[in-house]
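For this view, one protein chain was removed and the others were kept in their places.
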Amino acid sequence: SSTLSEIVKRGELRVAVQSGAAPYAFIDKHGEHTGSMVDFTRGMADAMGVKIKILDFDWDGLIPALLSGKADILAADMTPTLKRALKISFADPWMSVQTCVFTKTGAGYQSLEDVNKPDITVGVLLGSTGETIAKQYLPNAKIKSYKGGGRMIIQALLAGHVDAGVNDDLAVLTALPDFPPNSIRLLDKRLGGKAPLSFAVLHESVNLWQWINLYFETIRSNGAYDKNIAYWMEGIEWKKDH
Amino acid sequence: MIEFKNVNKWFGKLHVLNNIDLKISKGEVLVICGPSGSGKSTLIRCINRLEKIQKGEIIVNNTPVHDKHTNLTKLRAQIGFVFQQFHLYPHMTVLQNVMLAPVNVKKLAKSEAEKIALEKLEQVGLTEKSSAYPAQLSGGQQQRVAIARGLTMSPEIMLFDEPTSALDPEMIGEVLDVMVNLVSEGMTMCVVTHEMGFAKKVAHRVLFMDEGKIVETGTPDDFFDNPKTDRAAEFISKILTH
Amino acid sequence: MIEFKNVNKWFGKLHVLNNIDLKISKGEVLVICGPSGSGKSTLIRCINRLEKIQKGEIIVNNTPVHDKHTNLTKLRAQIGFVFQQFHLYPHMTVLQNVMLAPVNVKKLAKSEAEKIALEKLEQVGLTEKSSAYPAQLSGGQQQRVAIARGLTMSPEIMLFDEPTSALDPEMIGEVLDVMVNLVSEGMTMCVVTHEMGFAKKVAHRVLFMDEGKIVETGTPDDFFDNPKTDRAAEFISKILTH
Amino acid sequence: MLVDFNFRIIFEYLPLFLTGLRSTCFIAVVSIALALATGIIACACRISGVKAIKYPAIAYIEIIRSTPLLVQIYFLYFGLPTLGLRVPELQTGILALMLNSGAYIAEIIRAGITSVDDGQLEAGTASGLNYFQRMRFIILPQALGVTIPPLLGQNIVLVKDSALLSLISVMELTRCGQTMTSERFMPAEAFFTVAFFYMCIYFCLKALADWSQRKLIFREAY
Partner (left out) sequence: MMGFYFSRLVEIYPFFLKGLWMTSKIAFISLVTCTLIGFVLGVIRSSNNIILKRIVGVYVAFVRGTPFVVQIFIIFFILPDWGLQLDAFPAALLAMAIMGSAFICEIVAGGINSIHKGQWEAATSSGLTMIQQLRLVIVPQAMKVILPPLVGQYVLLIKDTSVVSVIGVMELTRVGWVTVVRIPEGLMVFSLVGALYFSISYPLILLSNYLERKMAI
């Protein structure tokens, strides 16, 4: 039987997320899962007429969770890469971000060259696109990988564990208001092209993969998509509610 | 009643019992003595199969003790055993210690078992201590309880392994008195001991062991006054001089 | 040499030593006996201040033992102590056990201390065991080492607390022999023991204790054959009957 | 699944695992050495009569023993920067392991000291040895004998606990497994390889502990 019919039969859509990555997916003050992707997957579950079950993992638990059949959908700020696609299938991108370099405001780094030095340590997220890009664009710097979401890098930066951070700009920008004002600055130059973000499913779940694509097509046309993006990504209104 | 036929036992390479042949008849009181490590304890422990033997045969009441098919529970009910270190159960009262076997092995009713237990405690003169715990008793009293426990299944044979050698000198007398009483009731007894007074008074036969062999056997008077072998003579002189 | 003046000691509420007055002169051999718990051990342990006293005075060689200003190290060097349970140091060889005090208390050179230690070991007949560990020796041998250790500071007084009661009957003789030799050399000795043979042979005086009091004292012959008090008579009959 | 088990990947990642193994061993050795020092000091304070050092030592030991190591690690990791201290992850991790093991070691040493038979001490007293001599010649050598096996046991615990440092981005054995998982998506291969290496360390330490147990504990002499 197909994954899709299994989900319907089970009456439950199981989604693997990584909490701690606001605004994509995080835990609000009531201890509830929330965020842009959580909203999308909720919409999917509604459309399927099933309940949703959010499973919370660290970054490196996400793919094992999908592979081991714990979850039907992997909903993280994950970029489809050729290497990843060897093991799992990505739906069409629902969003794209660009990788940026950020430092402390007072640090005085201006260009990429300033941070591409052997005595500079750059924080990235373990296994993320940022990690690959940092290795590619900043070959001279020391790379240190973190777990647990983009804010960890900002905290590490503020704590002095690293001199600069590399992550997708959206994650950085939306996190900034939680930290002391004007403490973090993004370098102007972005690294690489636009990096798409996609939901992922197992190779076997072809029907679910098609269904997700169809779902996004649908909400793009009915405006639900834009509402979600406007609320979570383009403003910081949501901070008041969560 | 008890018969050893060419019994041999090894602990690893140590030949602890070396071709033991021995007959103990009903009502006989046998005292076993010999230097430390000569195999006295091992000898009597084989009688109720606390130790296994590797060669030969031991027959108790026509039952071959070391046969696979022997009903050990039945065999052991006929044999009471008293240890040098008493080995009372410290978590039970005196009465519970004595009642344990009748209730659990003979499956007697509690009330009946209690009647028997109190009888045996009277026999050793400890009725009034029946609800005390072993730790509250003197060594001599503990050993008397151990004797009552050994008697509680109404055994036909009692085995004693140095019953007085862990006792203060003052208390040795009271334990020996209980044992002398048993003799006068016609109990078959095997006693490992160095108490010559006791041996001279009640033993029918004294057996001297050394290095796993029965070196000499005779009536107490013969043995202590005219030992036939040098080894026995030396041993007797040693335990007599001080 | 040793004088007890109205000595009193309590363990909590228990009055263990009750108005003890006692004089032991140079070269005297005193045997102390009495029922378990009567305070025998406590009495001799007070002599070298292993126990403190609460009232009275003990004077050894004109030094008040329980005075704050007494040089305990010097005092204890004059007194050898042998315990019931030997208390050899299990991690040291026989020779190291015996040498420990001369090297560290008297600050003798190793070679000199070794000479003395070997002398003392010869005295107890154990020269050939000097490099063995205590665990490799029989009980009797261990106790002889303990005596050698007690002798190694060339003390003027030797105290023995039931030196043979943890031993197998065969080994009691060898230890008593060593002690008899000490007597013949004119050592002042206090011995807690129930070995009547020893007491009769070498003691100058026997002291009988009960409930923390000195109940009776006399020559061995007098004491054992004609005890003056009922308590002593009862005690003697108990340790004699078996 | 076992059919799928990809040994080629394991060999490809072997150099990484070996670095991780080395790093784990390094962390273990450094932390246990520091923890030993901490433990000895804490124990000395704990058994001393001076209240001003005794009670802080008790507080330290009891707090450590009643909170999870993971919480202690996070506490230091997130907390030290709040206090304005910039300590790199590795050092933070080692500090956490040191403080954690130190408390347990203090208790192990205390148990070792109290385990020496009183009679031994009395024998020493009776021969005129003073307090320090009794400590040095009688108590400590024997206490050491009974302490070394549980100390090695604590070392085993510490090696395993060091796996938690992976959660604060310290590159050690477990972290290598996670790295491999996130690069190749092969959790089974990664975790079994990690488990295998830990088992190797465990058996070495266990063998050492058993050996020392046999060698160092002197059976009572009577």
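Letters A, B, C and D mark the chains as written, and numbering starts fresh at 1 in each.
As a working rule, a contact is a pair of C-beta atoms (placed from the backbone, for glycine too) under 8 Å apart; a residue touches a chain by one contact, two chains touch by 3 or more.
Since this is a predicted model, take the numbers as computed values, not measurements.
One of B:I20, B:V60 or B:A101 touches the chain omitted from the figure, and that residue is B:A101.
In the complete complex, the residue from B:H66, B:H87 or B:H204 that touches the missing chain is B:H87. Contact with the chain that does not appear here is found for just one residue of A:D39, A:D56, A:D92 or A:D114, A:D56. Hidden from this view is one chain, which touches chain B at 45, 48, 50, 72-74, 76-77, 79-81, 83, 85, 87-91, 100-101, 104-105, 146, 149, 152-153.
Residue positions on chain D in contact with the hidden chain: 1, 62-63, 65-72, 74-75, 77-79, 81-83, 156, 160-161, 163-164, 166-167, 174, 177, 187-188, 191-192, 194-195, 198-199, 201-203, 206, in rising order.
Even with one chain removed from view, chain A keeps its contact list with that chain: residues 19-20, 22, 26-27, 29-31, 55-58, 61, 64-65, 67-70, 148-149, 151-152, 155, 158, 178-180.
Simple rule for what comes next: only the chains that are shown with their structure count from here on.
Rounded to a whole number, the gap between the C-alpha centres of chain A and chain B is 81 angstrom. One finds 51 Å separating the Cα centroids of chain B and chain D. Chain A and chain D, compared by their mean Cα positions, are separated by 37 Å.
Within the complex formed with chain D, the chain A residues making contact are 59-60, 63-64, 67-68, 83-84, 86-88, 126-127, 144-147, 155, 158-161.
Considering their complex, residues 35-36, 138, 164, 168-173, 176, 194-195, 197-198, 235, 238-239, 241-242 of chain C touch chain B. Against chain C, the residues of chain D that register as touching in their complex are 117, 119-120, 122-130, 133, 137-138, 141-142, 145, 218-222.
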